[in-house]
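One protein chain omitted, others in place.
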Amino acid sequence: MDRFIGHGLTCIRGERLVFSGLGFTLESGGALVLTGPNGSGKSSLLRLMAGLLAPAAGTLTWNGEAVASDREAHGGRLHYVGHLDAVKPVLSVMENVAFWANLRPGGGPAAAEAALAVFGIEHLAGVPGRFLSAGQRRRVNLARILAAPAPLWLLDEPTTALDRAAVATLEAAIASHRQAGGMVAAATHTPLSLGSAQTLDLGAFETEVAA
Amino acid sequence: MENLSQLLEMGGYARFVWPSFGLTLAVLVGLLVVSRRALKGAEAELAALQSAIPGRLQPADTADEA
Amino acid sequence: MDRFLSLVGRDLHLAQRHGFDSLLVVVFFIIAVVLFPFGVGPEPNILARIAAGVIWVAALLASMLSLERLFQTDYEDGSLELLLLAPLPLELVVLAKVAAHWLTTGLPLIVAAPLLAVLLNMNGAGFAVLVAALALGTPTLSLVGAVGAGLVLGSRRGGVLLSLLVLPLFIPVLVFGVGAVDGAIGGFAFRSPLLILGGMLLAALALCPWASGAALRQALG
Partner (left out) sequence: MHRFANPTRFMRLSAALLPWTAGAALALIAAGLYLGLFGSPADYQQGESVRIMYVHVPSAWMAMFCYTFMAGASAVGLIWKHPLADLAAKATAPVGACFTLLALITGSLWGKPMWGTWWEWDARMTSVLVLFFLYLGYIALINAFDDPTRGLKAAAILALVGFANVPIIKFSVDWWNTLHQPASVFKAGGPSIDPSMLAPLLLMGVGFTVYFLWVLMLRLRTEIVAAKVRALRLRQVRSGAPATPSGATPLGAKG
């Protein structure tokens, strides 16, 4: 049973205080949906959770241990899907996914192949990234997170450019990830149906401008 | 008078000594003027903004830490 | 170690798929050196006198030109975020990228240098030392350059800015690189400048990945 807890988090981007005093608790099997208007800090919170951004105040702990104390370990237990798909135009779909899978424990070519199949892009395995549509690139990026296991998924607008069927596939993937004891935090403004998810409205933590 | 011309001549080195002192003073005064003007400009902008924004007189950013 | 090698391999693979664009750097290096005889005249004595300096300065400029792309493409397509989150130290990621960069740009420069030394009528005694000095010096350039390349990510005018940041820091490598070659040609000690170049490489190996990692973190933070 893993526990990922954020406490009293404050985020400053540039000179703007994005949010302050924010807390959350995620446990194995749990899901956290981030909502709020543009600029309320959904992406910032996900980057904070990933460790890409350091909180200006507050702590993030994984099973009681501060995330900041061991960045590599934290990186190893999470998958982050940001706004950019990290698909290299000159590498084939398979090479793209396999590279990221190989960097992590438990990932490999076989897992990469299975992940492509889940998102219905196995027929594109040999196609270089530059020929892909936006939706296909997004599916390659999502296949990446299936290709190596990690307990925590951080998804920033994962449904961008996806069609109905692909969204359903993603929902199913998230459901089975949670069933296996994984946890998910996702920012989205299109409805993504995640059973029994907590919702965190970042609009509530919006604060006055800081100098 | 003789002293003054002697001073100005600088033992024949006038064209090296006086530019050195002159340039140093010019740069230091110039830097000071530019810095002061920037400060006055910023302060004027802040004052204009504060009067343009209705409501609180004292902006939140000068308040003490939370 | 496997992951380190797979990172190096990926960058080499990418370079190869791009048709070894990086070899253009070597072409730049050669053209830059070839310009000098047109500038200073074709007299063999003069060319021989300045050969080491010209080759080193051109090598400095060539490796600086290629540095801009070191992190830029990964930064633009989101790969850099994922590399930061990979379960291995960021310093190793930087080191892997620098290694790949050196293999695709520094190494070809070393190969081309003796050819240019011939064109510039350099004394034969300097050839071996020139190659040795470049072999010790160009990795230092790549390492120091990686710090600058990390710092300018996301700035306006990355390329010009990078040269302004990095070239002054390249001066020690230039001084001792040329010193070694001139020493060998003039018949005095060339060991100590080579040793100093080696020492600078070790210091750069220890410090630059760390500084470059800090630069990347703040670029993505």
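Lettered A, B and C in written order, each chain numbered from 1.
Note that in this section contacts are C-beta pairs under 8 Å (C-beta built on N, C-alpha and C of every residue); 3 or more make two chains touch, one makes a residue touch a chain.
Keep in mind it's a predicted model, so treat the numbers as computed, not measured.
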For the unseen chain, which displayed partners does it touch in the full complex?
-> A, B, C
Which of C:5, C:164 or C:202 touches the missing chain? It is C:164
Using the touch definition up top, pick the residue from C:152, C:185 or C:201 that touches the left-out chain.
-> C:152
Hey, which subunit A residues sit against the chain that's not shown?
-> 10-16, 18, 39-44, 56-57, 208-211
Subunit B residues that touch the omitted chain in the full complex | 7, 10-13, 16-17, 19-21, 23-24, 27-28, 31-32, 35-36, 38-39, 42-43, 45-46, 48-50, 52-54, 59, 61-62, 64-66
Since one chain has been left out of the picture, which residues of subunit C touch it in the full complex?
-> 147, 151-152, 154-157, 161, 164-165, 167-169, 171-172, 175-176, 179, 182, 200, 207, 211, 214-215, 218-219, 221
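As a working rule, only the chains that are shown with their structure count from here on.
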Find the most central chain, measuring centrality by the gap between its CA centroid and the centroid of all protein CA atoms shown.
-> C
Per the C-alpha means, the centres of subunit A and subunit C lie apart by a whole-Å value of 37
Can you give the whole-Å distance between the Cα centres of subunit A and subunit B?
-> 51
Multi-chain touching residues of subunit B, meaning two or more other chains, are none
Mind pulling the subunit A residues that touch 2 or more other chains?
-> none
Which bits of subunit C are touching subunit A when the two form their complex?
-> 3, 6-7, 10, 13-14, 17-18, 76-79, 81-82, 84-90, 220-221
So in the complex, which bits of subunit A are touching subunit C?
-> 50-54, 71-73, 75-76, 78, 80, 82-88, 90-91, 95, 99-100, 102-105
